[in-house]
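One protein chain is absent from this view; the other protein chains keep their places.
Order of writing sets the chain letters: A and B. Residues in each chain are counted from 1.
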Amino acid sequence: MQEFLQQVVSGIASGGIFASLALALVLIYNAMGLVNFAQGEMAMFATFVAYALIENGMSYWIALPLALVLAFAGGVLIQRVVIRPVERAPVLTLVIVTLGLATLINGLAGFVFGYIPRSFPSPFSVQTVSVLGALISFRDLGVIAVSALVLVLIYLLLQRTTLGLAMRAAAHNPDASRLLGVRVSWMLALGWGLASAVGALSGIMVAPILLLEPNMMQTIIIYAFAAAVLGGIESPLGAVVGGLIVGITVNLAGAYLVGGDLQLAVAFLIIVAVLVIKPNGLFGRPSVRRV
Amino acid sequence: MLARVRRAPPRYWLVLVAAVLLIGLPTVVTSFQSSQWNLVLIFTIAIMGLNVLVGYSGQISLGHGAFMALGAYTTAILIARYHVNYLVTIPIAGLVTGAIGFLLGIPALRLSALYLALATFALAVVTPSLIKRPEQLTGGVQGIGLVPQEPPQFAAAAFSTVTGGTQMTSEQWLYYLSLAIAVLLFWVAWNMIRHRPGRAMRAVRDGEVAAAAFGINVAGYKTLAFGMSAFYAGVAGSLYGLATTYVSPDTFPVALSFQLLVGAVLGGLASTVGPLLGGMFVYWLPIVSSQTISDQSWIPEQISSVFVKAGPAVTYGALLILIMIFAPNGVVGLITSGYGALRKRLRGAGERGTGQMPPDPQTG
Partner (left out) sequence: MARRGPKIAALAVCLVVLAACGGSSGTQTDPGVTSTSIKLGVTIAKSGPAAAYGTIADASLAYFTYLNNTQGGINGRKIEYKIFDDGYNPAQTVPLTHQLVEQETVFAMFGGLGTQPQTAVRDYLNSKKVPQLFVATGATTFMADFSAHPYTIGWQPPYQGESRIYAKDVIANHPNAKIGVLYQNDDYGQDYLKGLTDGLGASASMIKDKESYDVTAADTLSQLSKLKASGADTVFLFTTPGFTIKSLVIITKLGWEPTIYLNSVSNPAVYMGLAASNGAALKNVTSVGYIKDPTDPQWANDDGMKLYKTVIANCSSCNVNNGFNIYGVATAYTMADVLKQAGSNLTRANVMSIAASNLSETNPFLLPGVAVKTTSSDHYPITQEKVITWSSSAWHLQGDLIDEPVS
């Protein structure tokens, strides 16, 4: 029982990582109905930028917000330069473009920063606390707490501000929004910027756990996909809950069912099962197919 | 007769020239170069399949490397464990993979393009770890080694006659084998595309509801496209295993699926010669970017070392984005639209269309 509990708690720790990246995926989906395959790589690159700032003598607490601002600007720039020319193209085109971005950014990071893993500082210590006898570190709790904070901020932005309303309107019905005076294209850019900043925060929080290197997010993105899909891809709350469930499921299945080497296969199964059985996930609204 | 020949559209001449070049190639290049072109043909076959799926039926797969793995392992296991003749294993690999692809096509029906992309991408990432598990069957991480296949008597004799006594190598034979299969599969795809199934698929791609209203079996054609596409990938995988004489989990990384997609997009989705261009591109690009560029003394060291260090990833990524933005119909699209514009200018606007070029895939 003690062991089982530890596996659950360990799963929550891993789940926090998946949830933090899934939040960024959800933001892009809300902004333009797209899953950004480059989200993980963008987060990794932003983390490297933060790393470079810290390496050059900047304090962590200045480098962190600066990196987030740079990530925001980078997201807006990518949207303006790369996404805007194809924003009205079919989903297929957009998916291919984000895949291209993912490869490009991964290759660039390898070229600029090399492939040797680096340690990244964290404001949270590795000291552990006991939850009913199972241990979890402050660092893992920190990732979850930051994700929860981001979740609240996103909720407030999307549901409680006019800007959020305009963003959602632009995503759901661009033509009508345009008629109402919403600058749709800039709303998309804003969505990309926000998602990029949220992703960067995720990268900066998880880099001390995963080690910073160009391939840091390459498989995490799959777990984050699973989390977002399970939660219902447009729901920020779903992303966090989904992340935790995926973390726990993957850990328990790895420990007791299929063996630790097939953890990723479990995430894959979650994706397929949810998409086939309940495509709207836990918190998503059913979509109506328009004719 | 002569008049008909003279009136033949230029693309027939192109096909003829290409055929002569492809058939004659191994007699003028080295055995090693034949093996390189063999890999080009293998990629071409896989990309042809992907093209049917993405270009004509409007579905997407980022996991075609997984189908190639299935085909390659089918062949390798049949040869190494059951001593089946390698030629027999090629269609078996295709059919096994095709059947699995067909079955996967059924749940895929329920997914939107975006979700399908997501699920197949995850499949591509998870494939190597899945291969490692059934160790008795797949050899686990050790993989399965194969012996090079010697050319049969008739082919060796013919090659020797044409080249004046040169002995045919395994590489040259496999090249011809892949070429024959590629031509056969091209013919199949070409016929399918021009006839009822192809038209139905394009109708489905351009609007499912409308297609259904015309009595087209939407689900049937979509799963058919999935199965057919997987069949092609399975055959390509089988030939891939034979060509590299070794299959192992690391042979099928997610990058392979990605390469195939790049090839399909670059050559031009929904185009018939696109896959060959795509195959050439995805095979030669990493070699050119890592070898040829660094060998050019006229390129400054600083620039060439960027290409070598950054590897093919940066070039792949950048090209993919540029093509999607500036030439969504790929290289073939660029050429045909350029050619069309030229003709219009030369002969006036009243000229007939350039035959059966498929419509713009962007409408999917």
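Quick notes on this one:
One rule holds in what follows: a contact is a pair of C-beta atoms (placed from the backbone, for glycine too) under 8 Å apart; a residue touches a chain by one contact, two chains touch by 3 or more.
Just so it is clear, the structure is predicted and the values come from calculations on it, not from any experiment.
Note that of A:Pro117, A:Gly164 or A:Pro279, the residue touching the chain absent from this view is A:Pro117. Only one of A:Gly100, A:Gly142 or A:Pro208 touches the chain withheld from this view, namely A:Pro208. Contact with the omitted chain, checked across B:Ala18, B:Val88, B:Val141 or B:Leu322, is made by B:Val141. In the full complex, subunit B contacts the hidden chain through residues 24, 27-33, 35-36, 39, 125-126, 128-129, 132, 140-143, 145, 147-148, 162-166, 240, 243-246, 248-251, 253, 255-256, 286, 290-291, 308-309, 311-313. In the full complex, subunit A touches the omitted chain through residues 2-3, 6-7, 10-11, 13-14, 17-18, 107, 110, 115-119, 121-122, 125-126, 128, 135-137, 139-140, 208-211, 213-215, 218-220, 222-223, 250-252, 254-255, 259-264.
Following the convention adopted for this analysis, only the chains that are shown with their structure count from here on.
Put simply, the C-alpha centre of subunit A and that of subunit B have 33 angstrom between them. Within the complex formed with subunit B, the residues of subunit A that make contact are 33-35, 37, 82, 85-86, 89-93, 95-97, 99-108, 110-111, 219, 222, 225-226, 229, 261-262, 264-265, 267-268, 271-272, 275-276, 279, 291. On subunit B, the positions that touch subunit A within their shared complex are 54, 58, 60, 62, 107, 110-115, 117-119, 121-123, 125-126, 129-130, 132-133, 209, 258, 261, 265, 306, 309-314, 316-321, 324-325, 328, 362-364.
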